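One structure, as structure tokens, below. Some questions next.
As you look at this complex, bear in mind that one protein chain is not there, while each of the others sits in place.
Let's look at chain A:
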Amino acid sequence: MNALGRTILQRLALGLMSIVIVSVVVFSSLEFLPGDFASSVLGRSATPETVAAFRQELGLDLPAVQRYFHWIGGVLQGDLGNSFAGRAFTPRPVSEIVMPRLWNTLFLAGITAAIAIPVAVLLGLLAALYRNSRFDRLVNASTLSTIAMPEFLVAYMVILALAVKFPLFYAMSTLSPGMSFTERLGAVALPVLTLSLVIIAHMMRMTRAAIIGVLASPYIEMARLKGMAPWRIITRHALPNALGPIVNVIAFSLAYLVVGVVVIEVVFVYPGIGQTMVDAVRNRDIPVVQACALIFAATYIVLNLIADIIAIATNPRLLHAR
């Protein structure tokens, strides 16, 4: 097999292994949490017998190793288990709680990414092209300030500007089942704007830095001496050789959009997966917490894996082996 295929298979195997390790870590760390769901639900007055019976009903009396394999076995078959929150008579599957929220989060993340990534890369390329110009300094200063500000502050400023002073959008991004796609778009406009401001800054700065790093290479000077136009030099000669770091920061930003947006969800009262996890932690609803943690971990691993593979695949030394 060629070098590229082998490297990609290796990365896939490594990614799979990481997910397994993470599942063990997630499971065991929740195991060591102080307190107990059964006693916390049943209250102080519950007799030891009731607590024991309840634990048995939830399967908490089984040894941890057995429960881990039971849980992970279910996950592999797409069964995330039942939530602790619903009672025994009406068991609520975790997937029923988590999945709609996950779709909401992915919707928000998808819209944001579709806008932010092209804008960020384009701004980065332009800033590299006109480096040290007034445009470059303006872009740098504004991105630096959005990085420096806490995201909730950005969110409130966006609300103040576009929902209060000029009421173009709703301040709350509540979704309801019957909404059309355009209505949904309108609902998420402000969180999308806020998140874009946050992630564009990182991606744009990395793009600019990666391109400028490559511009010092002799082959860029050669392109200049061949009479190539500056924009062509940036896009055709520098960009393909700077893709690695750019793809990495994009993957990182995408992961953040799925995993790290709980603050934004709270500010805009958006029913995403971050809020679900926070609620589940508060209620000690272990199966939901586990499911969320596993989804988050898998998101990170898969996105980084994709970034790695793209970075490897765009390296001509691997793509066109000797």
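The criterion applied here is as follows: a contact is a pair of C-beta atoms (placed from the backbone, for glycine too) under 8 Å apart; a residue touches a chain by one contact, two chains touch by 3 or more; residues count from 1.
Note that in this section contacts and distances are computed from a predicted model.
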Consult the UniProt record of the chain that does not appear here and report its protein name from "Peptide/nickel transport system ATP-binding protein", "Heme exporter protein B", "5,10-methylene tetrahydromethanopterin reductase" or "PadR family transcriptional regulator, regulatory protein PadR".
-> "Peptide/nickel transport system ATP-binding protein"
Touching residue (missing chain; options A:M172, A:M222 or A:V269) = A:M222
Considering the complete complex, of A:N241, A:T276, A:Q290 or A:N304, the missing chain is touched by A:N241
Chain A residues touching the omitted chain (full complex) | 217-219, 221-229, 232, 236-237, 240-241, 314, 316-317, 320, 322
